[in-house]
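A short write-up of the structure that comes next.
All protein chains but one are shown in place.
Entry: chain A
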Amino acid sequence: MDDQGCPRCKTTKYRNPSLKLMVNVCGHTLCESCVDMLFVRGSGNCVQCDTPLRKSNFRVQLFEDPAVDKEVEIRKKVLKIYNKRDFDFSNLREYNDYLERVEEIVYNLTNNLEVEGTKQIMEAYQRENRDIIQKNKAKLTREQEELEELLLLEQQGNEQRRLETLQEEQRQLQAKRKSKQALLDELERSHVPATILLAQHKDRAAQLETQIEKQKQVVKTTIFSTGIPMGQTVSLLTVNRLEEVLYHYQPIHMHTYGPPVPELEQLGRLGYLNHVRTAQPQDMAGGYNSGLACHRAIQDAFSGLFHPLG
């Protein structure tokens, strides 16, 4: 990195360690001070390739090879538009083809091959797929989701561990303070000679110490040897079988207080069906026939026809 320098003022990283190199969309570098000087008015042309550039588009160069900076910039832009996920495709093959097309576009734009044509393709794509692009903006790919989940788990684990150690320390500190206080109290009140008390205290302190040491050594196990995490309750008791009476269907008996409602089977024979629209083949596919609707309508019509008043 030491031998890198600004192509305009020829300052190198070696001579000026605080040199900041910037890179714009064309992939050519300039140092920060040159950028400030050349682009006072906010825009200008690249020193090397004469592309019109804007000052606000200058980025700090992250990589040694400015071409990679440029490519990443382009790629981010392209990926904003081409943001279909693997579940938008019916099979893997199509998804892979799509990925390759994206890669092709990035490659062309980076290496200045058929820039105009590529841009047109992009625009066309954007117009066609506006909805999907909008929809996928917030979505992550499945793998990224997995990663996020892992990171979250990791974070939780670390936090847990930190808290545990913190609590442990607190507890120990308190225990020590308590024993000290107890000694002072005893010295104040008790009639036993101080030396004995002190000796007792020393004993107790030593005991406490060993106890703490022991506790420290007992590492909490978090999973059983079978791989099942602790805390997750796994009941090994057999599940009691509930003895219940089986449900028995009883047909509803409707009371219409009037003439009997014709049965579903009879509808055709009695000529009711002649007066309703016959079912289309599409409707029949799902199990529908015109009798069903007709029957319901007739049931509706009959029910409550002769309802006794009062």
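Here is the rule we use: a contact is a pair of C-beta atoms (placed from the backbone, for glycine too) under 8 Å apart; a residue touches a chain by one contact, two chains touch by 3 or more; residues count from 1.
Following the convention adopted for this analysis, contacts and distances are computed from a predicted model.
**Student:** Quick one: the chain not pictured, UniProt calls it what, "Large ribosomal subunit protein uL22m", "Vacuolar protein sorting-associated protein", "Proteasome subunit beta" or "General transcription and DNA repair factor IIH helicase subunit XPD"?
**Tutor:** Spelling it out: the chain absent from the display is recorded in UniProt as "General transcription and DNA repair factor IIH helicase subunit XPD".
**Student:** Which residue, A:Thr141, A:Gln172 or A:Asn289, contacts the hidden chain when the whole complex is considered?
**Tutor:** Answering carefully, the residue with contact to the hidden chain is A:Thr141.
**Student:** Which residue, A:Asn45, A:Asn96 or A:Gln170, contacts the hidden chain when the whole complex is considered?
**Tutor:** A:Asn96
**Student:** Which listed residue, A:Met37, A:Leu79 or A:Ile196, touches the chain dropped from view?
**Tutor:** A:Leu79
**Student:** Tell me where the left-out chain touches chain A, residue by residue.
**Tutor:** Against the left-out chain, chain A lists 1, 62-65, 68, 71-72, 75-76, 79, 92-93, 95-104, 107, 110, 141, 143-144, 147-148, 150-151, 154, 157, 161, 217, 219, 221-222.
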